[in-house]
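Notes follow once the structure below has been shown.
Here is chain A:
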Amino acid sequence: MAQSEQVGIIGKGIVIKGNLTGGGDLVIEGRVEGQIALKNHLTIESTGNVQADIEADELTINGEASGNIDASSKVAINASAKVAGDIKAPRVVIEDGAVFNGSIEMEVKLPEDV
Partner candidate 1 sequence: MEREAEHMANTVIGSSIVIDGEISGEEDLVVQGTVKGKISLKESLFVEGSGIVEADIQTQNVEVAGKVTGNINASQKVELKSDCRVVGDIRAPRILIADGASFKGNVDMDAKGR
Partner candidate 2 sequence: MATNKEMTGGAAGATVIGPTITINGKLSGDEDLTVRGRVEGEVTLTKTLFLEVSGVVKANVSVKNAVISGVVVGNVRATESVELTKEGRMVGDIAAPRVILVDGASFRGRIEMGDASVSRAAGDRVGRPARVSARPSAPPRPPPPPRAEARGMANSKSTVTPILSKMESKSPPVPPALAAGKRKVVVRKRER
């Protein structure tokens, strides 16, 4: 598949069980179980439900996600999202209204006297 700026969309009624990998952006409106590894931006829409370990550059979550997340730039958990799992990313944003249970590992620079 062309690895240009194409956006892949997994529609609302689709269920995928397995591994997803790719270089383009991906929008998930349906259900994915397994593993996801993307080089770019993954968006889980409000109807989306992902039960998978995710590796991506940037992640925007409006729906449900459960699994470990490893992002190289940013994870945004928006107001309608429900996320459970461990997140490792340099930037993580949680909006008011989101539900999150798990751990977050960002780099925290503490002053020396703490």
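Following the convention adopted for this analysis, a residue touches a chain if its C-beta (ideal position, glycine included) is under 8 Å from a C-beta of that chain, and two chains touch if they have at least 3 such contacts; residues count from 1.
Behind the choice of candidates: all candidates are chains of the complex that A comes from, given by their letters.
The model shown is predicted, which means the values in this text are computed figures rather than measured ones.
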Options 1 or 2: the chain contacting chain A in this complex: 2
Complex interface listing, chain A residues touching candidate 2: 49, 64-66, 74, 82-85, 91-111, 113-114
